[in-house]
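The excerpt is restricted to a subset of chains, each kept in its original location.
Naming follows writing order (A and B), and every chain is counted from residue 1.
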């Protein structure tokens, strides 16, 4: 295993220490239980926004803590959802008296650990609302299964909902907007290579030189199907088609197009993919009015990318444009 | 025969040791249909449990099991943390204040644990999870005791049923947990949680056999 780390057990903590040192102006890091929190938390009179999940997806979520986005983020072990103690402590740390929204990606572990934390927080008299993201069209949805995974939309949702809370929206309003974003966004991802969980020491799956995985999540899990490697144009179609089928976008609709790198894919390739996605949407008469290109929700060093489309209206557009000041996303400030 | 708090401590110490031994094997199983952390998750949790045991050595069995449950919830994370955590919590509640347990008490505690997992996981049998190993194990234990089997015999039958249930997860299509994301591709792999559940069952049998 080739990684710039010390002991696999210490990766998450040492990386958090680096974040604390590099971004002391924006965030503080609390240890045991671990969470990254805005330096000015709790912001009185503002709905608190927290998220969390396994580590290995950086910059998500810790990189999104700051003014206009998250109040706190709870990093679990690599690819392992955090424990309730973290979310409870973070919820208390960001509660400004107007309640706290938990942004949870739809994974059994995340759901259950946040659930327990919410129960405990409620017991301590903190009003908690929950939004679950489940935008991954690679997974067939059904009442009887774990349902779709939460992936790329989570990043966009954290930005938009963070802006709403910063703007003074109350908990119910923040939750409404959060659910709207989740309802209007869809994602699909692919991998050219696997990734290696530090404590596992070897790649989660083996992928021959001439094959790729289509329909992966963000935990190094294999995808829905394995196919021969193909051109950027073909890959773009494999990712965009299922999203478009699911979203029923009309010609003339406006979208935010998010081309995300999985961690080991260089920018030059992400822009090639963005170019392909733009061509596809242009063909459908869909307007890209906002975009995001970069590695924001990753699977360690996995090579690959994901597409996320979010249908925009004036409300979501202006919330997206609102200032944000975090280690990983920053504009207007 | 009676199970004492000391037996429970021995059970927990042995489970912790066994998980450390089989940590990589469990993680490997999770690589195939999950995210390669099950062994690491449980090892992290039971290592902490081991460290906490001295503080509860003189407590009743219910208190010991509840401490294990909260410790697992607070240290494991993932799906198995809340699930095994809830399991030990419910088992502990089922035998609150007791310093000795008879076979039926053990069965009741295990049944409470099973119900706790199903409630927390919103899952039933046949979804390719730990429940597919625990469920049959609990059924077999109850049936054997009802039929008048001696505790050790009954536990042997229980572990056998648990093992069969674990193996039965191989051909199953997962509908819960990460493995469900693989759809058809989840078929043909043994569920990691069912495997760790069977590990605990075998340790329980060993401890009782030595008792």
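In this section, a contact is a pair of C-beta atoms (placed from the backbone, for glycine too) under 8 Å apart; a residue touches a chain by one contact, two chains touch by 3 or more.
Keep in mind that this is a model prediction, so the values were computed, not measured.
**Student:** Only one copy per chain type is displayed here, so what's the full stoichiometry of the complex in this file, written with the chain labels?
**Tutor:** The total chain composition of this structure file is A x2, B x2.
Just so it is clear, only the chains that are shown with their structure count from here on.
**Student:** Using Cα averages as centroids, what's the distance between chain A and chain B in whole Å?
**Tutor:** For chain A versus chain B, the centre distance works out to 32 Å.
**Student:** In the complex formed with chain A, which residues of chain B make contact?
**Tutor:** Of all residues in chain B, those touching chain A are 27, 31-37, 40-41, 44, 73-83, 120-121, 175-178, 180-183, 185.
**Student:** Residue numbers of chain A touching chain B in their complex, please.
**Tutor:** 54, 76-85, 107-109, 112-113, 115-116, 138-140, 142, 144-146, 149, 197, 199-200, 204-205, 217, 219-222, 224-225
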